[in-house]
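All remarks here apply to the structure that follows.
For this view, one protein chain was removed and the others were kept in their places.
On to subunit A.
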């Protein structure tokens, strides 16, 4: 009895074996974790510290003369408008691509296609910007005219149609292309991990391939797709160079997507105005940066919440 008891008790009393490698690895991992928190805290502290003069200044001193809310308001609208538009276009496309690559395409084509789509993420945003300005915007002018004529009763397409094509609509489409690889990469990953048992069971019960995807793959991948979409949204919200080059911004708050006058976005506005800004102008720009920081934070937290809520009935278990 005692002989059998002794070997059970000893391991719990002795600490686990720790070699130097364990300590070093644990230390560096912990250090990295703390470091990223410090960086984030540093950025937040900088933004808040520099934004305070703009937050406390009388509204007449803020550029534009209508106070901080009057300055940042249209920018927030522009930022959300472009990013949401991009998300609406990119998400269905990315899910389609991911399903095709994982379940429809022959293996060889799938590998090439996946590689090509990942390549989209490697193109610098300034190149997207020039492409949007020189190619896409002029090409979309007839489309703008058509939408203004036929869909003009929707406030988003109220017109008058832009003559240059450098509109929020064009920006949304370019941003959609830019965030496509992010969403499709994550969607591809989760779809390919849909449990083989579920899939085979669905097929064995007589489901067609589409029904199998509907029953076994999509419910399983839903939270992953949402997470990918939110990552994409984060990128679209913060995209600077491409928007600064393409968008004809600077107008007040309007949801009209196809006219010459569009609200600018926070990030592109900072990029355009910072080089010549002085004094309170700089503080105002940084305050708008703080707003963008908070929006991105909110989007990420929302994504977390959605993913956690859906995880219970995703079919993953």
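The rule is simple: a contact is a pair of C-beta atoms (placed from the backbone, for glycine too) under 8 Å apart; a residue touches a chain by one contact, two chains touch by 3 or more; residues count from 1.
Everything that follows uses one rule, which is that contacts and distances are computed from a predicted model.
As stated in its UniProt record, the chain not included in the shown complex is "Phosphate-binding protein", which appears among "Phosphate-binding protein", "Phenylacetate-CoA oxygenase subunit PaaC", "Zinc ABC transporter permease" or "1,2-phenylacetyl-CoA epoxidase subunit A".
Within the complete assembly, A:244 is the residue of A:117, A:182 or A:244 that touches the hidden chain. For the chain missing from the display, the contacting residue among A:164, A:193 or A:300 is A:164, taking the whole complex into account. Interface residues of subunit A with the unshown chain, by the touch rule above, are 63, 133-134, 138, 162-164, 166, 244-245, 248-252, 260-261, 264, 272-273, 275-279, 281.
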